[in-house]
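I have a structure I would like to understand better, so I am pasting it below and will then ask my questions one at a time.
We show some of the complex, not the whole, and keep each chain where it was.
Chain lettering (A and B) follows the sequence in which the chains are written, and residue indices restart at 1 in each chain.
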Amino acid sequence: MKALCYEGPRAIRYSDFPEPAIRDERDIIVRVEQAGICGSDLHIYNGQGFSPDTGFCVGHEAVGEVVAVGRGVYRRKVGEKVMISAAVGCGECVPCLGGHVTRCETGRVGCYGLSHQLEGCQAEFVRVPAGDFNATTLPDGLSLDQALMLTDNLATAYYGCRNAEISSAKTVAVVGLGPIGLMAVEAAFVLGASRVFAIDLVPERRAIAASLGAHALDPATAPAEIEEATHGRMIDSVVEAAGADATVALSISLAGAGGTVSVVGVNQTRDFHFNMAAAFMKNLTFRIGTCSVQCHWPELVPLVREGRLHPERMISHRLPLAEGEQAYRIFAGRQDGALKMVLTV
Amino acid sequence: MKALCYEGPRAIRYSDFPEPAIRDERDIIVRVEQAGICGSDLHIYNGQGFSPDTGFCVGHEAVGEVVAVGRGVYRRKVGEKVMISAAVGCGECVPCLGGHVTRCETGRVGCYGLSHQLEGCQAEFVRVPAGDFNATTLPDGLSLDQALMLTDNLATAYYGCRNAEISSAKTVAVVGLGPIGLMAVEAAFVLGASRVFAIDLVPERRAIAASLGAHALDPATAPAEIEEATHGRMIDSVVEAAGADATVALSISLAGAGGTVSVVGVNQTRDFHFNMAAAFMKNLTFRIGTCSVQCHWPELVPLVREGRLHPERMISHRLPLAEGEQAYRIFAGRQDGALKMVLTV
């Protein structure tokens, strides 16, 4: 089959790759119809990935059609359309059953497209372990585009808002306005935010946030403007969706007394300089982590279906898989207002 | 001064009444500028009030200007505009300080305009006990109309939604579309409802609910339509805002497995026939009670200020206090699309 494979920094190639097959009786094989490129794929593209491997298929966001199921698969059926969770769990341990796939106790936990351990889905076919748990039938009333956004980014945005303890009347800031940050703006309102400050360097992204009802700010002036707008109280709930040390530090500085900072941007710093004295003074709550995607679907599917969330609006580009190398270049360069890149297969 | 007084069934009169004075050093006296007529005032009007007294001033929703303060009042100042909470607590006991004014331990707890114990505010002046606690300075950015809605109805609607455990993605039904029910529709969306079914006999009220994004239904067909629309799952969170036995029973029947029914309509039945077997089968949660109005202001004020809630839209009529008798007649007869009646003083 054809797939996008990581060959080294800035080298993601459209290549031939062995077609996946059932290995475990709970596996399913999905013929990919659409795959997304995630901001975290750029870490790999830039040579700052999560493994020394090369030659593996990349990508962890996909929707498609089931073409084979293991004999231990009950719910997924050959021929049905499915959306695949970027978070992969065993579906059997207490954390998986309790909604915390990222705490899966089997060690099989993970994500597609980070190494050869679990090949990615920017490909014609992908193997999904524990297919009953890690994929679901395309929900009635959702478009393929909406479903694709549910495979990672919308769930991560929502999880970031939840971790930030956004609830009725809270004042919210979202730092970093890629697709996840922008969807966090929309989700913050669904969760009851009274107002949302949206912060990014890029004016076009700020304009989109403003169209969603946010007060859009440049990072340079955001602290002073928020201090004035909140009469010094600052922010209750900050969602960090960029992952840089500077944006994490900005997020902590924006939190007010009793505030919460939730980081969903990927930050791998081992000695982040944390201002504990300031955190102590303001009684800070700080959260960071990755999203158990499929566990949020029971809430997100009805919200999308009923039109309370519009994740499909984040899609800015749509290219065939064969032009995947160009898609990465556009995305990495933030060209043409690139937000969500979709690869059609 | 002039005031509306209850003289007997269907007899609320515009009369002379002694002007209130400071009795306790924590009292304040407010010159009323606007007073609302609440659905629960109709119980009194219809002779089904909460006391055998006659001749007392009615009304428990008011905004106005402080004209006198006791020597133990710190925050309220003569000359400032205030909104007054319909729920009256001592402001000193553990429940009051914990946000549960209706559980006030002093026995002084109550409401205006139910008897001579605490005269009502459909009057030129009203005495407010513990004025620092039971009234607050008109919040920046709120209109008088918005503030008036915050003195009872919006808070009750919001409390009803909270009691119904509305949260992100929940399916909601609101039974009874007076001002409280209609504001519950709007509040349900702020709290994250994926969809809201709004039920009332009156087509005009259903039309308003539909304009707020609800699926509006007639009570006769609501159960079957909801069963179909939810594929038999029925409702997660039901808000009852009418108070009749029939609407309470309808609300219980609409709840699905694990559902919650929250009654904010006034129901005084001593032997309500409760289908315990059905409740047992569906693992029901049932809540009923009255709202600690002022304890919801910290959340509601920013939501109104930022335009997430529009309680002022419920105002249908505005008459001078002198025409209060007519206002009650219009409201009791549900004439002219009567929703919220405001008396100007």
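In the analysis below, a contact is a pair of C-beta atoms (placed from the backbone, for glycine too) under 8 Å apart; a residue touches a chain by one contact, two chains touch by 3 or more.
Computed from a prediction, not measured in an experiment: that's the story for all the values here.
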Number of identical chains in the entire complex, 2 depicted: 4
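In the analysis below, only the chains that are shown with their structure count from here on.
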Equivalent-chain rotation between chain B and chain A, CA atoms, steps of 5 degrees: 180
Cα-centroid distance, chain A relative to chain B, in whole angstrom: 42
Touch list for chain B against partner chain A, complex: 168-169, 171, 189-192, 194-195, 298-300, 302-303, 305-306, 308
